[in-house]
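The complex is shown incomplete by one protein chain, all other protein chains being positioned as in the whole.
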Amino acid sequence: MSSNSFGKLFTVTTFGESHGPAIGCVIDGCPPGLAIAPEEFRRDLTRRATGTSKYTSQRHETDDVEILSGVFEGQTTGTPIALLIRNTDARSKDYDEIRDVFRPGHADYTYWHKYGIRDHRGGGRASARETTMRVAAGVIARKWLAQKFSITVRGWLAQLGPLTPKAFDWNAVDANPFFWPDAGSVPELEKYIDALRKAGDSIGARVNVVADNVPPGWGEPIYGKLDGELAAALMSINAVKGVEIGAGFEAVVQRGSEHRDEMRLDGFTSNHAGGILGGISTGQAITASIALKPASSILIPGRSVNVRGEETDVRTKGRHDPCVGIRATPIAEAMMALVLMDHALRHRAQCGDVGDVEPKIPGYAKR
Amino acid sequence: MSSNSFGKLFTVTTFGESHGPAIGCVIDGCPPGLAIAPEEFRRDLTRRATGTSKYTSQRHETDDVEILSGVFEGQTTGTPIALLIRNTDARSKDYDEIRDVFRPGHADYTYWHKYGIRDHRGGGRASARETTMRVAAGVIARKWLAQKFSITVRGWLAQLGPLTPKAFDWNAVDANPFFWPDAGSVPELEKYIDALRKAGDSIGARVNVVADNVPPGWGEPIYGKLDGELAAALMSINAVKGVEIGAGFEAVVQRGSEHRDEMRLDGFTSNHAGGILGGISTGQAITASIALKPASSILIPGRSVNVRGEETDVRTKGRHDPCVGIRATPIAEAMMALVLMDHALRHRAQCGDVGDVEPKIPGYAKR
Amino acid sequence: MSSNSFGKLFTVTTFGESHGPAIGCVIDGCPPGLAIAPEEFRRDLTRRATGTSKYTSQRHETDDVEILSGVFEGQTTGTPIALLIRNTDARSKDYDEIRDVFRPGHADYTYWHKYGIRDHRGGGRASARETTMRVAAGVIARKWLAQKFSITVRGWLAQLGPLTPKAFDWNAVDANPFFWPDAGSVPELEKYIDALRKAGDSIGARVNVVADNVPPGWGEPIYGKLDGELAAALMSINAVKGVEIGAGFEAVVQRGSEHRDEMRLDGFTSNHAGGILGGISTGQAITASIALKPASSILIPGRSVNVRGEETDVRTKGRHDPCVGIRATPIAEAMMALVLMDHALRHRAQCGDVGDVEPKIPGYAKR
Partner (left out) sequence: MSSNSFGKLFTVTTFGESHGPAIGCVIDGCPPGLAIAPEEFRRDLTRRATGTSKYTSQRHETDDVEILSGVFEGQTTGTPIALLIRNTDARSKDYDEIRDVFRPGHADYTYWHKYGIRDHRGGGRASARETTMRVAAGVIARKWLAQKFSITVRGWLAQLGPLTPKAFDWNAVDANPFFWPDAGSVPELEKYIDALRKAGDSIGARVNVVADNVPPGWGEPIYGKLDGELAAALMSINAVKGVEIGAGFEAVVQRGSEHRDEMRLDGFTSNHAGGILGGISTGQAITASIALKPASSILIPGRSVNVRGEETDVRTKGRHDPCVGIRATPIAEAMMALVLMDHALRHRAQCGDVGDVEPKIPGYAKR
């Protein structure tokens, strides 16, 4: 499979560079008969977009999605759905200075060594702009999962540098540009980011994602495990350096008697597994957490070398995020939705005859 | 691709249940002309094996590898290499009691819901016994990587519950059954595990893996990223709940000015990236860390339900590990080697014409 | 995907050389709950086997199938099914003379150039012995297709050199070792083959295969077309040089008004399409025809060269078939069954929600 494709049956192939004429994707394997309109991409693309608050990069892209194929009279036909977004606010001039320089912490040096050629403008293919198409594809997956299984996939910013929320409220998540679940500490967050920007620096973040109402039985042993594929999906997001499922690294210090989620007929007693055992869903909430590194494009000059083998300093201009984690929430949601969508189809392919299996244990409720 | 297969070009397909007649694998895509003999599997299989110390399960399997195909007069021919190991010490009787019971923290309940049928003996396909074949396949990958690129892949136990090593010495890693890098604290470890076993409980662990001498340029954007595929590979190991590359979750509290690895002609100044930027290797050491949950099979009874929808308690008999993390080191090494092997082939497929690219920055030395 | 694997969701991976210790396969993606016993492989393996009549190679293999995994208490569990057959009647000595010689018409020269090494004994991996495992895997596919859809897949020898059957009777097909549908002309066939053997020569053949009761809607545009994948499956059988679907090459001289299969409510008026339009099944019989080249291993000496770059003559000893086409019938049936099985699963993965679509046109009846 193409390395720019994702998913075995619900397959998303993305293309495009940050400053090329357009970005786009082809979604193959979508069930037919799903209603979808261009405007349905608006909400999630706006959530991911830069330039919507002063806390993200000031690049303004309208991100208007054109549906090129696979939809007829408002419904998916089962043939490939191609989506296209033109790049309109690319300022390639900003990048002339770094044409021959490898920015520290960026993919400049590695693309150069892999391909012997690179599109330096805005990071080219390595730019987070690519994630726009993940979010767009995720919109379709989320709609189908919601219609057919009432599955929701939601994320939030769980940590920003040293700051953690003191409270959790889904309404708060949607009410601020950070996806921060604690309305009370949003001012503190803003203050922190403002100071960071003034210092010309950036900070890491943690984002959590949870899928509710996933039926038990999705996922495939051994190399098609739901958690294995979630890990790949989430780690493939720009800047992600760590992935946890359920208890994650907390499991290192847990005892077996504490970690294992016991079962009663009225429900599991806990959810340290994050809704996955042996790579297959338990029917509990699927929970994941990711670590995002601080943006490498900062005003503070960094030591580097150039393509001619000379040492140099690089100070990134252009429009950048003080914390790339802020916009990662809808991307992480999209990736989880895409993995679930793919496994929904894979499950019914192999196990469509199995039917309803008893007993069913309700999921552990506490978030 | 089959979900019991791993790797795009160096493809490993495993089969077998814990208490079935045999386990095995088929390795396809191996370069021809590599010398390989059955006895070469011995070392790593023994490192992974149970029953070699009192700190692991007392199941004793000889793990004699039979090469069924793909090797002619001691050399690989380029056709599929099939490896077979007979199961000889399976005590299925031990599992009669749990035939109809879902052990908490195990895949019993999820396999049941997926397939409507399950081989309950020793966990069936979900048993860690499957990892034997990963280690076997890894032996071939490691040999080729070492011969052609001098690549080494090595791991160690970096944490066991609350205990962490106070020193680091590769010689120590090989000299104790825990892969513990600090000889001085091995007695403390032994004492801790003895107490745990007496309590009938288990504990989590952290294992680190590092690959040295990986050339810059391996890995593929966007969904074939080296770190994305490492995450999938490592998360697919039984009991793993978290994966970190480089700084991992530490990156959440790092600033950009700290995290980004600066470059001088005499070397990178740090390796927070874990040797991967934009999904492609930098030439620095590839570093990963994984969290392993505590074994769920413990003597302390756990609350559960059975297939008839009745509540029951389950107390695992059989032979089990107080800390599954102890044996995870060679498995994690194998998975990293398999990912690297696959990407070595993928890289030369697409970029075989690129040739030697300058400049090359030496890796950051400190472990 | 491994090039020794076949099928996207019902994935068969085969391994083994003609004179190695064993051949085998791993079948992944099989629906759970299918009853299968070792003795069920007997019938088709015997139909494919050599040594069952004097008209095929005199190699006698018992072809006892051992089920190594994936079946528990007589039923498939959904995990990989590994099948193993030991090679017991390999006479490698017969091949010593051709160790360094490239037999004309064989894969000797091409394997040598690809891999720089080859297992010369009995053709190694290129031997038709590999097809044993296709037939074995096909047994499982055929059983599931029959149980769930009443699908049958049947083949016959449609031409042997200049000879064609004058009548068609399914009972005849099963009653002679040639799968010849015309009982009356079997003696003529025997006489022809006897003369051929006496002359130390071989002959080509044509085999037809038909699948009945395939529902409309299976197959996927554009590169997953049912006919495209059938073509790959059938062309991958040893010695096949041509594949036709429906009218095949006869279509070259047909007019559109003749070729297109018209539709009435009581049925299609013809089946020139071979049951496939736009890569998707019509509900008519799926029909295919293949050309098999004459065996290259004959007593008549052939001019060749050896690995040292010297010209030489080669006269094949060993035990060979005067017409490899004779045994191809069960192999072609197996390959068609495997393609259909895979598409059955793929179809319900994507289109499981579509439900029953009207109107349904009955298939054209005449064979």
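Residue numbering begins at 1 within each chain, and the chains themselves are lettered A, B and C in the order written.
By our rule, contacts are C-beta pairs under 8 Å (C-beta built on N, C-alpha and C of every residue); 3 or more make two chains touch, one makes a residue touch a chain.
Computed from a prediction, not measured in an experiment: that's the story for all the values here.
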Chain not shown: contacting residue from A:48, A:118 or A:293: A:118
From C:138, C:283, C:330 or C:363, residue that would touch the chain that is not displayed: C:283
Contact with the hidden chain (one of C:107, C:172, C:193 or C:344): C:107
On chain A, residues whose C-beta touches the chain left out of the figure: 1-5, 11, 13-17, 20-24, 26, 28-29, 32-33, 66, 68-70, 72, 75, 77-82, 84, 114-119, 124-125
Contact set of chain B toward the excluded chain (per top definition): 9, 29-33, 78-79, 148, 221, 345-346, 348-354
For chain C, residues in touch with the removed chain: 1, 3-6, 8, 14, 102, 104-107, 109-116, 125-126, 130, 159, 161-162, 196, 201-206, 215-225, 227-236, 241-265, 269, 272-274, 276-283, 291-298, 300, 302-305, 307-309, 311, 346-347, 351, 354-355, 357-361
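Basically, only the chains that are shown with their structure count from here on.
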Highest C-beta pair count, chain pair: A-B
Residue-number overlap at the chain A/chain B interface, same or different (half cut): same
Chain separated most widely from chain B, comparing mean CA positions: C
Between chain C and chain B, distance of the C-alpha-averaged centres to the nearest whole Å: 39
Chain centre separation (chain A, chain B; CA means) in Å: 26
Multi-chain contact sites of chain C, meaning residues that touch two or more partners: 29, 32-33, 78-79
